[in-house]
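Each remark here refers to the structure printed beneath this line.
The other protein chains are all here in position, but one chain of the complex has been omitted.
Our next item is chain A:
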Amino acid sequence: MGSEADTGIESPDGAANPIDTDYEIGQDNIQTEIGPFGLDVHNPVFLVSGLAIVAFVFLTLAFQSSVGPMFNDLRGWLTSTFDWFFLSAANVFVILCLFLIVSPLGRVRLGGADAVPDYSYSGWFAMLFAAGMGIGLMFYGVSEPISHFTSSMGGVAVGDDGLRTDWAPLGAAAGDPDAAFDLGMAATIFHWGLHPWAIYATVALALALFSFNKGLPLTMRSVFYPIFGERVWGWTGHVIDILAVFATLFGLATSLGFGAEQANAGLDFLFGIPVTDGSKVFLIIAITGVALISVLAGLDAGVKRLSEINMVLAALLLVFVVLVGPTMEIIKGFFTSLVAYVEYLPALSNPVGRTDANFSQGWTSFYWAWWISWSPFVGMFIARVSRGRTVREFITCVLIIPSLVCVFWMTAFGGTAVHMVSEGVTAIAEAGLPIKLFTMLEQLPMHAITSFLGIVLVIVFFVTSSDSGSLVIDTITAGGKVDAPVPQRVFWCTFEGLVAIALLLGGGLGSLQAMAVSTGFPFAIVLLLACYSIIQGLRSEPHAVGPKSEATPSED
């Protein structure tokens, strides 16, 4: 059983192969008291990331005219120059995940061969879904299929320089509504299906494996132990962790800022609440306030419960749209869209020789960078709640099921909206992004109820991102301790709201979001290395399934 003899570390539940290192969790932490509050934080990581965030916010506010375009150019340059890299990297993650489902390595259990799952399927699934996509589904579920459908219908347009000026995916489908519909749905599902979830699954699996089975602290740096060895406890690791905090906090703060704008637009559309800075700031404070209550209530009573409420509301809205919308069409659409997705997948994911540069760089490459920059946050959170699952079960539930749910969601909302648009309901196509969902719901019966449900869902989705994000940042900045003093998570949650308010009022949400997305580039490199770590890590684990199984000792 295990290898207690050679590492001196007690195995986790059942056979596993822990990593032997002299590093003690918390050894670089400073435990101090600021005023009456006790703190327990990782020495350089907490301070450097906190100060760097303040500095970046300050610089952006002070030098808006020069810093803003710089970050936007950086993002644009990265996603267009390295489109081949982003597309290839995402393909690698999908292939790795699919391989792990079928390979014998999929039998390794996270937490040791006899570990039992911490959460039931429903609670687990609710949490990983609420953290993983949430809000995007609300806003892009209706708008993205319409965009791709419209641009595909428009056909290919070539500019004077011989490059395509249209934004249609692949070869477009000029004037053929059925083909344009299929292509539009396939392109949308491509951006919300296997690839983003494979990115999350890779990060989450790596973290769970190195933490639960190998006994390393739950922070990003642990994943790189097989590559950098003991150096991960020094500056190499600090940089990885700081980058993760940076991407997470700016990702959360900017989406909180934009989310407040979108929620405000929705409230204006529904209840005539004016779009002003005051109401946006109020929304951010309210969302942050609920998130604070949630983190103070803890993982089970706060975050998990909210995620479950969230799931129930989302399911209600989905079922409603399916029932009162064109039911048969949606069900049929689910299968045809799925087929279209599979059919177009090889062409859409092809990283080289693309003629549809606007689409592959402006949409796909941007999305991949965005998902990758979110992955430390979502991955950490998924990892924390996934102990006791086998790798196969884990990937099936983090990759396949959410992808299918996204296909269904996109068909129900996007597909229905596209049909409405092609039947002449121009209001949806003309409406701004934040209110597209509500203009679509207006076409269906009982829209007062569904629109209200929609806006509540938008807000709850923000809360579930904000609270789980605060826990993740707190864990990273505490050197992997999940039981750091409570005031620390309160600090991060509040800080995130303040950064969002500062950027909203001072301008610069867009430029800092561009910066956050740009961190997708270094992380993509880092994640490719993580794929190697995962394979190495899994190969040294004893293969076993089920409680009380006969564990096969590892080769070494």
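Basically, a residue touches a chain if its C-beta (ideal position, glycine included) is under 8 Å from a C-beta of that chain, and two chains touch if they have at least 3 such contacts; residues count from 1.
As a working rule, contacts and distances are computed from a predicted model.
Q: Name the chain not shown, per its UniProt record: "Universal stress protein UspA", "Xylose transport system permease protein XylH", "Phosphoribosylformylglycinamidine synthase subunit PurL" or "Pimeloyl-CoA dehydrogenase small subunit"?
A: "Universal stress protein UspA"
Q: Quick one: say which of A:Ser49, A:Thr79, A:Ser151 or A:Ser211 touches the chain that got left out.
A: Of the candidates A:Ser49, A:Thr79, A:Ser151 or A:Ser211, A:Ser211 is in touch with the missing chain.
Q: Tell me which residue among A:Ala484, A:Ala502, A:Ala516 or A:Leu538 touches the hidden chain in the full complex.
A: Answering carefully, the residue with contact to the hidden chain is A:Ala484.
Q: With respect to the chain omitted from the figure, which of A:Gly111, A:Gly325, A:Gly379 or A:Gly497 is a touching residue?
A: Final answer for the missing-chain contact: A:Gly111.
Q: Tell me which stretches of chain A touch the chain missing from the display.
A: 9-13, 16, 18, 24-27, 35-38, 111-112, 118, 211-212, 215-218, 296-302, 384, 387, 480-487, 489
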